[in-house]
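Complex shown without one protein chain; remaining protein chains in place.
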Amino acid sequence: MDDALIAVALLLVAATATAAVATRDPVHQALVLSLLGVALALLFTVLQAPDVALSQLAVGSALTPLLLLLSVRKVWRRRQRQGRTE
Amino acid sequence: MSVLPYLVAVWVFLAGCYGLATSRNLIHAVGCLTVCQAATYVLLIAVGYRDGATAPVYSDIEPASRPVVDPVVQALALTDVVVGATVTALLLALVLQISKRHGTVDPDELSELRG
Amino acid sequence: MWGVATGPLRRRAVAQNLSTTLGCPVLLLLAQGYDRPSYVDVALVLALLGPIGTLVFARLLAEDLDEDPPRAQALTWAAAGFAAAVVLAVCVATEPGRAMVKLLVTGALLIGGNLVASRALARGMPTAEERHG
Partner (left out) sequence: MSRRVRLWILSAGGTGLAVLLVVACFQLPGFGGDQHPYGDRAVRESLARRTANTVASVNFDQRAFDTLGEMTILFSAVLGTVVLLRQTRDEHRAKPAPAQVAVPVRRYALVTLPVALLTGLYVIAHGQLSPGGGFQGGVVAATALHLLYLGADYRALEWIRPVGLYEVGDALSASAYLVLGLAGVLAGTAFLANTLLSYGTFNTLSSGGAVPLLNAAIGMEVACAAVVLLARFLDQAVEIEESGKTGKTGKSGE
């Protein structure tokens, strides 16, 4: 039972990580990365590491996507303004 | 089963490296770097796991009543998760500076600029 | 459900919301299965931060989502029902006390947050949101 759960969680993490790398658009990637955070948290819980799961959830579900999206928006706004001035 | 977690960590790490090397957008590259970081956490936690054990937290179980997994690697991983996020923020700040100075976030165009 | 890592933006956003709603009950069940009440903290934090994450996406991607608002009412309600069922089942299994209160808070946060986030994505709101800044 434990082994099956661990295997499922591991494959989930591997699949999500591959999807995160394969997603080229940073906005879409931010969404996949927040999924990866949840998947990692599940894996850590199954591997009996609730502390690390908590840490990963705190960072992965809101903080990292927010930072990524804000950077994307800043770059995008700058490009828009360049388009207008040139 | 006895090497599957390690292999998954290797796979995630290599996938992250591939994305890092072929990325056409620095923000995407930073995202790939976080995937690489995730691989190290998986490896660390997998090394510390013990069959049939539980977490080394004794607030709700009696000490020595159940076998526990290795707390040392968990401590390493947990600090690194949070510190890694701030380092990601630092990298994103660098990306923003690059985009401000050069008007692009594509690493290929950047190397052309430098000549 | 995890295959929704592909597809248009709106499908991804809904999937991200659903991942919280389904991941949290799984965490509760795991806590019950391992007989470790302290694991409930993880579920509590996920129930708290998951909807915040979705709201972040809803806020910052407002103009992209406005073009074709995602509609997944049936799916959302199904997931919320599943979450409620799991929370109730786990509540029945624990004796009343602090642990029960924690569970109920988790459940309320999870379901409320999920519904609000889903509606924020779907723009079914009294006032239309405008892009910020």
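As written, the chain order gives the labels A, B and C, with residue 1 at the start of each chain.
In this text, a residue touches a chain if its C-beta (ideal position, glycine included) is under 8 Å from a C-beta of that chain, and two chains touch if they have at least 3 such contacts.
Just so we're clear, the structure is a prediction, and the values are computed from it rather than from any experiment.
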Which displayed chains the unshown chain touches: A, B, C
Omitted-chain contact residue, chosen from C:Leu22, C:Leu55 or C:Leu75: C:Leu55
Options C:Val14, C:Leu28 or C:Leu44, residue touching the unrepresented chain: C:Leu44
Touch residues of subunit B, complete complex, unshown partner: 1-7, 10, 13-14, 17-18, 21-22, 46-51, 55-60, 63, 68-75, 78-83, 85-87, 89-90, 92-94, 96-97, 100-104, 108, 113-115
Sites on subunit C contacted by the missing partner chain, in the whole complex: 38-39, 41-42, 44-45, 48-49, 51-52, 55-56, 59, 105, 109, 112-113, 116, 119-120, 125-133
Positions on subunit A contacted by the hidden chain, ascending: 50-51, 53-55, 58-59, 62-63, 66-67, 70-71, 73-74, 77-78, 81-82, 85-86
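Here, only the chains that are shown with their structure count from here on.
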Chain at the geometric heart of the assembly (C-alpha centres): A
Pair joined by the larger number of C-beta contacts - B-C, A-B: A-B
Mean-CA-position distance for subunit C and subunit A (Å): 16
Length of the line joining the C-alpha centres of subunit B and subunit C, rounded to whole Å: 25
Shared interface positions of subunit B, touching two or more other chains: 54-55, 57
Shared interface positions of subunit C, touching two or more other chains: 34, 36, 38-39
Residues on subunit B engaged by subunit A in the complex (per definition of touch): 1, 4-5, 8, 11-12, 15-16, 18-19, 23-25, 27-28, 30-32, 34-35, 38-39, 41-42, 45-46, 48-49, 51-55, 57, 68-69, 74-75, 77-78, 81-82, 84-85, 88-89, 92, 95-96, 99-100, 103, 105
Residue numbers on subunit A that touch subunit C, as the complex places them: 12, 15-16, 19, 23, 27-28, 30-32, 34-35, 38, 41-42, 45-46, 48, 50, 53-54, 57-58, 61-62, 65-66, 69-70, 73
Residues of subunit A that touch subunit B when the two form their complex: 2-3, 6-7, 10-11, 13-14, 17-18, 20-22, 24-26, 29-30, 33, 36, 40, 43-44, 47-52, 54-56, 58-59, 63-64, 67-68, 71-72, 74-75, 78-79, 82
